[in-house]
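Just below is one structure, and these are the notes that go with it.
A single protein chain has been omitted from the complex, and every remaining protein chain is retained in its original position.
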Amino acid sequence: MNWTWFHKLGSPKWFYEIGGRWLPWFGWAAAILLLVGTVWGLAFAPQDYQQGNSFRIIYIHVPAAFLAQSIYVMLAAAGLVGLVWKMKLADVALQQAAPIGAWMSFIALLTGAVWGKPTWGAWWVWDARLTSMLILLFLYFGIIALGQAISNRDSAAKACAVLAIVGVVNIPIIKYSVEWWNTLHQPATFKITEKPAMPAEMWLPLLVMVLGFYCFFAAVLIMRMRLEVLRREARASWAKAEVRALVEKHA
Amino acid sequence: MSNVFALLFRREARLLCRRPAELANPLVFFAIVIALFPLAVGPESQLLQSISPGLVWVAALLAVLLSLDGLFRSDFEDGSLEQWVVSPHPLALLVLAKVLAHWVFSGLALVLLAPLLGLMLGLPASTLPVLLLSLLLGTPVLSLLGAVGAALTVGLKRGGLLLALLILPLYIPVLILGSGALQAALQGLPAAGHLLWLASLTALSVTLTPFAIAAGLTISVGE
Amino acid sequence: MSSPFLEAVSLSCERDWRLLFEKLDLSLLPGQMLQVAGPNGSGKTSLLRLLAGLMQPTAGEVRLSGRPLREQRAELARNLLWIGHAAGIKGLLTAEENLAWLCALHRPASREAIWQALAAVGLRGFEDVPCHTLSAGQQRRVALARLYLEAPPLWILDEPFTALDRHGVAQLEAHLSAHCTGGGMVVLTTHHSLTERPAGYHELDLGQRAA
Partner (left out) sequence: MSFSSFSDFFAMGNHGLYVWTAYGVSLAVLGLNLALPLVARRRYLQDEARRLRREENK
């Protein structure tokens, strides 16, 4: 098998160029999808027969929660690639994606809490999903804190990778134990995000929003990674030329 | 290879025994935290009994975490870890011996102290076997997971708080299962299910975490 | 042509955004001694740690018998004796216990052999004294006693002469030189200039490279 493409993928210069080319696509896709999804979800989707209009929060809560979980898995995958193949770009991806993941869990938690008020009558309920999301946020904090605490850049990336992998093995265990704990303590209450057979007018905008969130993540991640690559490669001639060109353009 | 395991275990045991104060500190911490609660929530035995499963477990969890902060620090500072890394033996095996020795001397003592504190909180004697067994199965998981964090933070000047931040979220399943077992026993329900789950977590962590600990130490040593 | 036992190819090392050295080549054949010199912070210890496989280079690679180090971990572990700045001596254990464990990590040594090694570094009668009661020089001698036990061919020593008295320095120099003459290899850092040099002695000055 030919692995050159894989190693090319690890080349910072290659990523910088390709990323620059992809960025507008992801950016525009995110903007359009988010706009369409929001308008559709807020104004056109039918209201829920039980929850009324508060259910419209689903169009940000669920995509953010999805994304927060996927990003954590992505961190672990990037960590594995970084540890096994010593790919520097994977290290960059890991450290740049973690804050975005933390913000996404924050959005999911906050919208969950706001949604909980009209649904359960309390700002915070120890619902299994919300609790798992809170724990996920703590896991993100751990990775970010560890990355900040270790001054050596390569060691920080490797340490975060190990932590992310340990975390990702733990996530299913945490999820199941929390769900099980929840059923034990408050038997089968009304679950906000599990709708039996949602009609298409309801889930189509949801799908659009999920896609929009993923595109948004891709765009922001590429932006952050390109900057970080430029910083790390500051000694390489292509990076010097690029910085010089950018500086002249802005001046 | 198993020879080195036994030798390291003996050496760690000897080291721990020559510093008895450090062994006692987590135990005293455990007892003090438990004693704080009746002072904070009031001495009504009904209330104390109902919260005691969670209380004993949270206190045990914090005590284990506290004792782990320095797990690898002295080995890191005096160069022992470098010797482990350059040795022909798998690092995962060496760290397993180290963590096992640490658990036998601090975790086990914690487990043995717990029934006494349980009685003080008003746990009926019939639940004490479950308390003992749940801690016996759960504390090795706490030690092993905590050792991953200790390995990752060993090179940092002030790793204690960071260690807690990294590791406490990972402790949640053990906390849920352990206190769940005790709660079930308190309500007269069978606790075998919880204990079996705890046992499988123990088996899982004994097999997997040594590799993560070894990876963490290699990273910290290579910094 | 057979490849050298240990070699570094175009090695670069970066620490905290600072380039310590780059494109460094070196090779070591049996019987050779390499003294790494240079001012503080020039990367002497880092170079030694790279050669011992404790650290990963930023670029380039270390090779053992012509093959990359990461494929040769077991081979390196069998052939390497590493004594770092901190030598792995536990203050709470006695000199004998310390040595017995450090040997057991590589090749177990008998009690008699350990006592002989301790006697060779002038610590006869200190075998069962906890190391924290020994002076810094004596503790260093405990670590160096490993060199007098049945030892692997490649020694990598970071500042082995620290805290030793004049007699200890002379004795160690002679011992290192004898090891090289017998076909062993030594890589070391030190600030003083060696008076006794084996035939295969050469020096690498990291300070001059940077300038």
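By written order: A, B and C. Residues from 1 in each chain.
Quick note on the criterion: contacts are C-beta pairs under 8 Å (C-beta built on N, C-alpha and C of every residue); 3 or more make two chains touch, one makes a residue touch a chain.
None of these values were measured; they are calculated from a predicted model.
**Student:** For the chain that does not appear here, which of the shown chains does it touch in the whole complex?
**Tutor:** A
**Student:** Could you tell me which of A:118, A:172 or A:199 touches the chain that is not displayed?
**Tutor:** Considering the complete complex, A:118 is the one touching the chain left out.
**Student:** In terms of residues, what is the contact footprint of the unshown chain on subunit A?
**Tutor:** 34, 38, 42-47, 52-54, 56-57, 60-61, 64, 100, 103, 106-107, 110-111, 114-115, 117-118, 216, 220, 223-224, 227, 230-231, 243-244, 246-247, 250-251
Keep in mind that, in the parts below, only the chains that are shown with their structure count from here on.
**Student:** Measuring centre to centre, with centres taken as mean CA positions, what chain is farthest from subunit A?
**Tutor:** Max centre-to-centre separation from subunit A belongs to C.
**Student:** Counting C-beta pairs in contact, which comes out ahead: A-C or A-B?
**Tutor:** Higher contact count goes to A-B.
**Student:** So how far apart, in whole Å, are subunit B and subunit C when each is placed at the average of its C-alpha atoms?
**Tutor:** A distance of 37 Å separates the two centres.
**Student:** Which integer distance in Å separates the CA centroid of subunit A from that of subunit B?
**Tutor:** 32
**Student:** Where the centres are mean C-alpha positions, what is the separation of subunit A from subunit C, in Å?
**Tutor:** Once rounded, the distance between the two centres reads 47 Å.
**Student:** Mark out which residues of subunit B touch at least two other chains, giving numbers and ranges.
**Tutor:** Residues 222-223.
**Student:** Which residues does subunit A have that touch at least 2 chains other than itself?
**Tutor:** 152
**Student:** So in the complex, which bits of subunit C are touching subunit A?
**Tutor:** Going through subunit C, the ones touching subunit A are 15-17, 19, 56, 58.
**Student:** Residues of subunit C touching subunit B in their complex?
**Tutor:** Against subunit B, subunit C makes touches at 49, 52-56, 74, 76-78, 80, 82, 84-93, 97, 101-102, 104-106, 108.
**Student:** Mind listing the subunit A positions that touch subunit C in their complex?
**Tutor:** 86, 151-154, 235
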